[in-house]
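Here the structure is laid out as C-alpha cells; the discussion comes afterwards.
The complex is shown incomplete by one protein chain, all other protein chains being positioned as in the whole.
Think of it as A and B in the order they're written, each chain with its own count starting at 1.
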Amino acid sequence: MRAFVKMGQLVDSHYKKDGRKRWTLVEKLFLGLTPQQYIMQALLNPVNWVLAIIFAVGLPMIAGRFFFGLNWVTHSSNDYPWGLFLGFGLFGMVPLSSSGFQLGTACEIFGRHDLEPIERVGLLNGLLGYLFAVIYLMVDLGQPWRLPYPMAVAFGPAAVLFLVAWHVATYLSVQVAEVSTSFFEWIGWPVGKQGVRKITLGLTVAGIILSTLHQGALGALFTYAPGKVHPLWYSASFQWLHFFVSSLPGGLCMVIAVSTIARKTMDWRCDDRFKSSLDKLTITLAKGATMGLATYLTIKLIGIAHDNEWSYLATGWGAWFILEMGIGVLLPLALFSWAIPRNSATIARLGAFITVLGVVLNRLNTSMICFNWKLPYREIPHWRELIISITIFAIYVVVYRFILYRLPILYAWKEEPASEAVTEPVRDLRSPAYGEALSPLPSYREMGNETVTANSYSTAADLGSDESMRRGL
Amino acid sequence: MSGITRRKFLCATVIGGAMTTLGSMCGKGGKAWAAGSFEGYPEGMGVLVDLTRCIGCRTCEAACNREQNLAEPDLPFTDQSVFETTRRTDEDHYTVVNRYATQQGPVYRKIQCNHCNEPACLTSCFVNAYTKTKEGAVVYNGKVCVGCRTCMVACPFNIPAYSYSSAINPLIKKCIFCHETRLKNGRPPACVEACPQEVLTFGHRKDLIKLGHERIRNNPGKYVDHIYGEKEVGGTGWMYLSATPFDQLGFDTTLGNEPIISNVKDFLSTVPMVLAIWPALFSGIHLLATKGKDHDGDHGEDEHIEKEEPRP
Partner (left out) sequence: MYTITITLCGLMLTIMAGITPPAWGEDLPDRIRIELLQDLYSPVTFEHARHIVREKDCAVCHHHTNGAPAASERCIRCHRGGHEGKSMACRDCHEKEPFSSAVVNQKFKNGQQFHQDKPGLKASYHLSCIGCHKKQGGPQSCTGCHGLTDKGEAFYRSGKHAPDPGKAAKHGH
C-alpha cells in the first residue's frame, strides 16, 4: 500500500494535490488509487489471504446457523446456554470497547487535549467493539429478529438485561455521533460536524453514564446465578464493580494494542502528529491502565475477603484463578511499572497486549469456564461455534481497517486546499477535534494555543510547514 | 463569553442526561421487591412430592408427554435402563425421574419446574415472557421471547430447556403446571393424576406445607425434618419430602432462602443513582478541570461558527 501511495497521492483533504480538484466519493473510497491499483494492493496483502480463507469457511457457516438453527453450530446445551458468541463476542469485546467513553471523558470532560491524537482511535474502537458485540449477539439469539422487542413490544424492567439492551442501543447512537465528526470531515459536511460538536459534552456525559451502568450490568447478569459461577469469580456484592473496573484497563490497553498494530501495518495512513506522539500517548494510556489494574486487583482481594473465600485459593480452581490474576493483572502491572518511568513504549505495549488477553480470559472464565463449576463436566464449544466467532472477528478487523484507511482517525483532515507554495502556517494539522480551521485567518485562539498549553500536543514543530508535508507521506 | 458557554454546557449536559434517562429509566426500580416475603398468591396451588413413595415407574413422564404433545421418546416409558444416567429436562422432556443409590436402597426423584414464588426466570426476563399466575403456575409466553436464554442461566434448578433444533421458532420448553389444559379449570396436572402411588399431592401451597409437616410428625424418624422448597429461594410451588438427606439426591442445598432477585437488587438500585449523580458529577469535574484553560470555546461553539467563511 505504501508503494501505491508513493505512486499516487494520499487522500487527506478534500482536494487533490493540485489544490483545485476535489476528490469524489468513489475516489475517496478507493483511497485515491485507481480501481486496478486498489485491487492489486488488496491482492498483494498477505493479511487478505488469511482473511479470504477465514471468510470462505466461515461465511457459509454463519448462513448455516440461520438456516439450520443453533443446534447446527452449538452443542445445544441446556446447562450451558451461553457459549463463545456471548462469552467472547459480547462479554469479551464489550470491556475492550470501553475506550470510547474513557478517551471521550479524558479529552472532553477532564480537558486532556494532549490525548487528542488518539482520542478518535479510542472512539472508533469503542463504536466498532459494541457494534460487533451486538452482531455476535444477533448470531447467538434464538430469534434475533425480535431484538427490538424489549424496546417496543414487551418490557421486563426488573431485568438487568433490559438495562443492557436499552443502554447499548442508546450508547451506540452516542458513539455513532461521536465518530460522526470524523465522518463528516471526510465526506465534506461541516454543518453535521458542527452540530455534533455542539452537543459533544452532553454526548460524553451520556456516554460515561451509560458505560458505567452497562459495563457493570454485564457483570450483574451473573448475580442471577450466584451458585453457578465459582466463588473466586463471583462476588454477591461487587460483581458489577469488578466488571466495570476491569473494563477500564481493558479499553485503554485495547487502544494501545490497536494503535500499535495500526502504526505497524498502516504506517502510510498515520500522519506525523500521530506517529511522533504515539509513544508518549502509549505511556499516558499505560499509566491509566496501571491505575485501573491496581484498583482491580485491590477490589478482587476485597471481594474475596468480604465473602471469606480464601480457602478456595488452595483448590484447583484457585490455582486457575491465581494464574488468571497473575497473567492478566500482575504481569502487566509489573511490565507497566517498569516501562512507565523509563518511557519504554515497547514494554508498555507488551503489557497492553497481555492485559487485553487477561480481560478476555476473565470474561471467558466467568461466563463459560468457571460457570457451572458444580456440574461434573465442562462444555467445550462446538467447532462451528469457534469458526463463526473467528469469522465475525475477522469481519470486525476488516471493517476496522476499512475505516482506518479512510476516515481521519489516524491522521488529521486538512481543511484547506493543499498547495505547493504555502504563504501561511498550515495550522489545521492540529487537532481536528476542535472543529476549527474553517477560517483561514489566524484567530486569537490559534495564536494563543501555541503558547498556552505546554502539554498540548501541538508544539510549534508539529504545527506543520511545507517541509513536513513534502517529506512525510 | 463564559456566560453563554456555561449555559450551553449545562444545556448540553441536560440533553445528554435526558437522553440517557429516557433511554434507561423506563420504569426501572418501580416495583418494590421485598426479599423473600412473598408467600405466593392466596389461591396458589402447589405439589408436595414424597420421595419415599416413588417407585420409578415413569408414569408421570408418560402422562406429561401425552398432555403436552411432546415428541416421541427414544425409549418406552416403561424402560428402566434410563436410570443408569442422570437426566435433565430438555425440549422434549418437561419432567424426568432420576434414580439415586442410597444406603437404604434406590431412591427415585422427579424433577420439573418448581414454580417458585419469586422465580428467577421471571425476574431475569427482559421482555416479561414469564408470568406467575394466580393459580401458582409459572407460565411462559413464547410470542415475545427473543431467545437470550438468560432464564436458563438464572434458574437455580437448571430447568428451562431450549428448542435449539428449531431454526424458525426456537422457544423455552418447561413444565407449565398444565396451566392451560388443567390448572385453570381447577384440575390437577397430568402427572399428579397419573401417579399410582400419589407421590405427588396436589393442593393449595399453604395447605401442603401444613400437610408436609403433619406427615413428618406422624411418621417419626421416617422423613428428614425439612420440606425442600418451603423456603428455598423464596419458596417454591413444588416441594419435596424425603427420607434421605436432600444433598444425596441431587438437590442443591446451598441455595439459601433469599429469592434470586435479592442478589440483583443491589445493582439495580445503583442504576437510578448513577443516572442522577453522574451528570452533575462529571459536569462539575469538567468545569473544575478546564477552569482557566482556554477550553471553553473548543466545542465548536458560537464564535467559530460566526467567523466561518464560506468555502470557495
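Convention: a residue touches a chain if its C-beta (ideal position, glycine included) is under 8 Å from a C-beta of that chain, and two chains touch if they have at least 3 such contacts.
Please read all numbers here as calculations on a predicted model, not as lab measurements.
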| item | value |
| --- | --- |
| Residue touching the undisplayed chain, where the options are B:Glu39, B:Asp90, B:Asp252 or B:Asp266 | B:Asp90 |
| Touch criterion as defined above, residue of B:Ser37, B:Thr86, B:Asn169 or B:Gln197 at the omitted chain | B:Gln197 |
| In chain B, positions touching the absent partner | 45, 53, 55, 57-59, 62-63, 65-66, 71-79, 90, 164-165, 186-188, 192-193, 195-198, 201-204, 207, 210-211, 214-215, 218 |
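By definition in this document, only the chains that are shown with their structure count from here on.
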| item | value |
| --- | --- |
| Touching residues on chain A, where the partner in the complex is chain B | 66-71, 74, 76, 78-79, 81-82, 105, 108-111, 113, 141-144, 146-147, 149-150, 153-167, 169-170, 174, 190, 193-194, 196-206, 208-210, 212-213, 216-217, 220-228, 236-237, 239-240, 374, 433-436, 438-441, 443, 445, 448-449, 452-453 |
| Chain A-touching residues of chain B, taken from the complex the two chains share | 8-9, 11-17, 19-20, 23-24, 26-28, 30-31, 33, 88-91, 120, 123-129, 144-150, 152-154, 156, 158, 160-162, 164-171, 252, 254-255, 260-261, 263-264, 266-268, 270-271, 274-275, 278-279, 282-283, 285-286, 289-290, 293-295, 297-301, 304-305, 307-309, 311 |
